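What follows is chain A.
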Amino acid sequence: MGDTMLTALILVPVVAAVIVMLLPANRKELALPVGFGLSFIPLAIAGYLFFHFETGVAGYQYTQKAVWYEAWGISWNLGVDGISLGLVALSVILVPIALAASTNITDRTKEFVVFTLLLEAGLIGSFLALDLFLFFVFFEAVLVPMYFIIGIWGSERRIYAALKFFIFTAFGSAFLLASIVALSVLHNQQFGAPSFDLRDLMSLDLSLSQSRWLFAGFGIAFAIKVPVFPLHTWLPDAHVQAPTAGSVLLAGVMLKLGTYGLLRFNLNLFPQAAVDAVPIIATLAVIGIIYGAIVAIVQPDLKKLVAYSSVSHLGFIVLGTAALTSAGFQGAVIQNVNHGLTTGALFLLVGMIYERRHTKQIADFGGLAKVMPIFAGLFLFTAFASIGLPGLNGFVGEFLVLIGSYSSIPGFAAVAAFGVILAAIYLLWAYERVFTGVPDKPENQKLVDLTPREIGLMVPLVVLMIVLGLYPKILLDRTAASTEALLDRVEQATTYEVPEPGRLADVFAGITEGDE
Partner candidate 1 sequence: MIEVTAGWYLSLAAVLFSIGLLGILVRRNALIMFMCVELMLNAVNLTFVAAGRALGNLEGQVAVFFVLVVAAAEVVVGLAIIVAIFRRRESASVDELASLRG
Partner candidate 2 sequence: MVELVIFVLVGSAAIGGALSVVFAKNPVYAAMGLLGTLFSLGVFYVVNLGHLIAAVQVIVYAGAVLTLFLFVIMMIGVDRVEDTSEPLRFQRQLVIGLAAIMVVTVGALVFGGEFAWVPLSVAGPIPNGTVENIAGIMFTDWLLPFEVTALLLTIGAAGAIALAYYAPGAPEESE
Partner candidate 3 sequence: MTDAIWLVIALPLAGAVFLHFFGRRLGEPLAGIIGTLSVAASFAVGFAAALPFIVEEGAHGETVMLWEWMPAIGANLEIAWDSLAAVMTLIITGVGTLIHVFSIGYMHGDERFARFFTYLNLFIASMLTLVLGGNFAMVFMGWELVGLCSYLLISFWYTKPSAAAAGKKAFIVNRIGDFGFMIGLMLVFTNFGTLAFDGVFERVPEILDEGTATAIGLLFLVGAAGKSAQIPLYVWLPDAMEGPTPVSALIHAATMVTAGVYLVARTAPIFEAGPNAGLVVAIVGALTALWAASIAIAQSDIKKVLAYSTVSQLGYMFIAVGLGGYIAGIFHLMTHAFFKALLFLGSGSVIHGMHDEQDMNKMGGLLKKMPVTGITMGVATLAIAGIPPLAGFWSKDEILGVAFEYGGVGIVLWVIGLVTALITAFYMTRQWFMVFTGEPRWDKGVEPHESPRSMTVPLVVLAVLTVGAGFLNTPFRLTLEHFLEPSFELVKVAHPPEGWGMFALLAAISVGAGFAGMAMAGFVYSRPREIWERFQQGFGRLWEAWAAAYRVDDIYGATLVTPGRKLSERLAFTFDAGGIDGLVNGVGRAVRSVGTRTRVLQTGLVRNYGVGFVAGLLAVVIWLVVAGGGV
């Protein structure tokens, strides 16, 4: 049972997609319910996995490895650890919600459900793959369903956005591909056979320059996916044009491929280069945090605002990764999940209002709290979760990241902390403009508050936001061992030492040492 679990997790959505595809063409109203129902199977599997996950164990669990093509050294090689577990859980949670949020999609519903389910399979596959070839396959394959989701069911400039999304990400993947090729060739040279197994590749003997180049290759791909400033401009376009479900899954899960990749691959494979690159990564992360937030402030479009807020929030995750401390890593891992929940929820909410008013322009709203109190309440709640209000989930990750990064890269952490002010500014100002005041526009006065279905969509997210905010232990327990192991890997492979508390001088020394 255990060893085929992960395979099942990937294949079930695919099978579900096939089932939906085979539904009779004249019963297209069936597609969404069937897809929604089927999407609970991966949720159940992942739930089982999550709660039977052995805490305190650093290695991969539920591993499965089957040779794919021996001569190339590629294999169907899956495993889950603390770093990926949360993301898998996030994926399976958001997909049913995204599907249930898509009742407004009446054109080619079946295809929509199929693409969403395929997207789910691809995303889960990316998080579970321990073989770089397999990872790349999933990493790149997820572009297609998302491309169609944006391109077919998006709004006016959807084609532009879909193409930009695809090409931009594919551009990054190109470097990833070249780097993966290089790794396998190196493995071939050093061990006499090519391999793409992450664990095999970790034992490669890389020269510093090789390690740096490859780090850059992986880094660019993931940086675009995250996205890290200045490679972020595809994101606002994609989000603004994507349908709600697309935005939810894009921001909620897909962007995490980047942050996950940095943690999983860049750090494991090229620890020395990673240590050397800390100043660069941290700089970009901090720029992303501040820049994303500043730019978000004046965005006239709600979705664009949330999109830029993602740039800012994901900066924290990258910063936590660059921190190379226990708290920083844990913060990054948990923030991956948290951001998925809050931003997913924000996009859902924006989608709900867009369905009613067919506009996302902040200027078109005003005083909505009067006519849609439940909506306003949920929005405010989610906004505060996103701002990082303690007690809700956003805080835990951000705080861990900030605290964790301060002990190794204090200057960056201090600047990054400024981002929390800006987050409050852009979200609360947006809330003020959209919800407060008197609803003076006639279109707004007629708006109906959320339906039970819509509230139902939000409930799981809200509950998770509170639970993870107050009791993140369920996640942290599962991640801690893996993040520690990652940190050990970095420490053992390099001269880097995780700063001990109370040795501030050593911290600065550690950073300058890494530069040599």
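Candidates were picked such that all candidates are chains of the complex that A comes from, given by their letters.
Keep in mind that, in the parts below, contacts are C-beta pairs under 8 Å (C-beta built on N, C-alpha and C of every residue); 3 or more make two chains touch, one makes a residue touch a chain; residues count from 1.
Being a predicted model, the structure only gives us computed values, none of them experimental.
What touches chain A in this complex, out of the candidates 1, 2 or 3, is 3.
Partner candidate 3 is touched in their complex by these residues of chain A: 164, 167-168, 230, 232-234, 291, 294-299, 308, 326-327, 330, 367, 369-370, 384, 389-391, 395-396, 399-400, 402-404, 406-407, 410, 413-414, 417-418, 420-421, 424-425, 428-429, 431-432, 435-438, 470-473, 476, 480, 499-502, 504, 507.
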